[in-house]
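Note that one protein chain is taken out, while the other chains of the complex remain in position.
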Amino acid sequence: MKLARDDWFDLARKLDWTYGYVGERDVFPEEASGAPWLPHDAWAGWNEPFRTTYAEYVATQAQKEAAVHAVREAVGRPEDFQRHDRRWLSALKLHAATLPLAEFAATIGNLRAARFARDSAWRGTALLGALDELRHTQLPLVALHDLVKWDRQFDWTHRFYHSNDWVAIAARHVMDEMLLAADPIELAVATNFVFETGFTNLQFVGLSAMAHDVGDRMFETMLKSIQTDEARHAQIGPTVVRTLVAHDRARAQRLVDKWFWRHWLLFAVVTGFAMDYLTPLAHRRSSFKEFMQEWVLDQFARSLADVGLELPAYWPTFLESLDWYHHMVYASAYTYRATVWFDLAVPGPDERAWLRAKYPASWDALDPVWERVAERWRESGPGVEWYTHGTTPVGFCSLCQLVLCGGTPARNTAQVVDRDGRRYIFCSEPCRTIFEAEPERYAEHRDVVKQILAGEAPANLLELLRTHFGLTQDEWGKDVAGGDYPWLRR
Amino acid sequence: MTDGVGPVLEASDGGRAVVEAIRADNTGVVVLDRGAYLRVLVPHRCILRRAAIERALGRPFAFPSDLELVMPAFQGNVTITDDEVVWAWSSSG
Partner (left out) sequence: MKPAPRTYWHLAQLGRRPNDYDVGSSRLLFYPERGLSTGAAIRPWLRRYQIESPLQCRDWDAFRDPRETTYASYAQLQRTQEAFVDGVLDAADDRRLDPAWLARLGSILPVLRFPCHALQMVASYLGTLAPGGRVAIACAFHAADELRRVQRLAYRMRQLQHVDASFGVAARDHWETAPAWQPLRELIERLLVAYDLGEALIALHVAVLPRFDELFVVELAALARRNGDDALANLLHSLGEDCRWHRAYGGALVELLANKRPENAAAIAAWQGRWEPLAARAVAAAAALFEAAP
């Protein structure tokens, strides 16, 4: 007799028992299971809203894999990628490097939850999440592998997290804390609640919509297929947060505040660059800020209210940075493009008009930066990369590890803090607050500048990016057009 | 729509059938067409019945697996049984 899922599933979901030979705290120590430590009774009501059996899981996932595979067979050859605009390929390289191995770190984090989360149903859901993240690791690694022989920058799809590149240092700083080191409670808040219901939608659905408009069916299909997994396992988030709020509201609020800010900075770079600069203008449907409004602001604010939490105290700062932050970092990255593994573009007159229309509050102050860059290219002519490239060392934030790009061109928000005989510098008030709440987590970390000062990395820029970052000449970032823009020739 | 809930669906035949089924059983349905995806928003509570989607598609449809294939995201808390999917906020916000 065939059984309906709801008839039998609970018999497989609730399997905690009262330990007799060891203690509950031995099986679920706080350092592995997370704070606050509560007896199992507090978690016994844990229910995943998105109920999926193992049989359904493998059937659905095999179907998804087959669908992606079919598209890959049809349009996944190197020559299919070669057809795309070089800027779009740059967006692809940025995404490809930052995601796959981070997804594997998420597999590790979810496996920890599959062992140490406090209810059996939660552990089972986290286990399927761990498998999902493995899929998100292997799918892009395999799909993009054949592009390496055609374009060495795609090698960074795997190499990025093994490198000392400054972006990799920043990315590891987030991913190590969020995925590799996190206990199941912090993991659920940081990834399932904040990341996967807001920011990954932005990256995976928003960017896949752009891939659709660009005509990149392979990337569109892969991103969308990945996000269908996230939509399922993200449901761990609210159910954990509710229990956390009931027992330790302050901790819940602090974790949400920390992780929203950390994700915002990271995605401003990864998604912000792609949406406002690297997607060809003709294929842009919305700006990064508009996508943020649709996918993060509306939805996240409502989700917070729903679990009984407040908007982070820094919300006005965040709203203001929506107009500035990714533009500031992009300008900085363009100026230091040889330190990254993808190419960057100068926005031309049409793009600048578009950016002005999308960012009326900030663009007039940002535009002169690009006017100066264009002027330098006019002076040097195409191909002279170093004439528009920075040479002096830049500073990095002691928390987010990204360049100090808080505020506006006229008002940088960097803050210096002296503590225990050491000097720390932060790009913004929220980064400082996060650091000061848990200095023992962050104080020992050393960014590129500290490594240079310690003599562990060369101070000369060219040597730094060759020997320390590991970028070869055919890999390091260049101007996407080599400065040869039609609008510059007049 | 600040209190809107509902799925985000891929713009495929399957996704459109879900939209049709939601329209059949809810009032005030708003569908935003974003090219690659369709965002469905219903004030406060959105219900999707298996019977309705099976009528729209003319074939069996299983929750949540067949829905998962066409739904990259959604807004609101979801509750899924063998026969229906409900998106709602638990507080009135």
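Here the chain labels run A and B in written order, and each chain numbers its own residues starting at 1.
Throughout what follows, a residue touches a chain if its C-beta (ideal position, glycine included) is under 8 Å from a C-beta of that chain, and two chains touch if they have at least 3 such contacts.
Here the structure is a predicted model, which is why all the values come from computation and not from measurement.
Trainee: Could you tell me which of the visible chains the hidden chain touches?
Mentor: In the entire complex, chains touched by the missing one are A.
Trainee: Just one of A:E177, A:E196 or A:D323 touches the chain that is missing; which is it?
Mentor: Checking each option in A:E177, A:E196 or A:D323, the one touching the absent chain turns out to be A:E177.
Trainee: May I ask which residue of A:V71, A:L134, A:V245 or A:L461 touches the chain that does not appear here?
Mentor: Once the missing chain is taken into account, the touching residue is A:L134.
Trainee: Since one chain has been left out of the picture, which residues of chain A touch it in the full complex?
Mentor: Counting only chain A, the missing chain is touched by 1-3, 7-9, 11-12, 15, 17-22, 26-27, 30-32, 53-55, 58-59, 61-62, 65, 69, 101, 104-105, 107-109, 111-112, 114-115, 120, 123-124, 127-128, 130-131, 134-135, 137-139, 141-142, 145, 148-149, 152, 155, 157-159, 161-162, 169, 172-173, 176-177, 180-183, 440-442, 444-445.
One rule holds for everything that comes next: only the chains that are shown with their structure count from here on.
Trainee: Just curious, how far off is chain B from chain A if you go by their C-alpha centres, in Å?
Mentor: Roughly 27 Å, centre to centre.
Trainee: Of all residues in chain A, which touch chain B in the complex?
Mentor: Those residues of chain A that touch chain B are 4-6, 49-52, 56, 59-60, 63-64, 67, 197, 201, 204-205, 208-209, 211-213, 220, 224, 227-228, 230-232, 235, 238, 285, 294-295, 298-299, 302, 305-306, 308.
Trainee: Chain A touches which residues of chain B in the complex?
Mentor: 2-3, 8, 10, 34-37, 39, 62, 64-65, 68-75, 77-82, 89-91, 93
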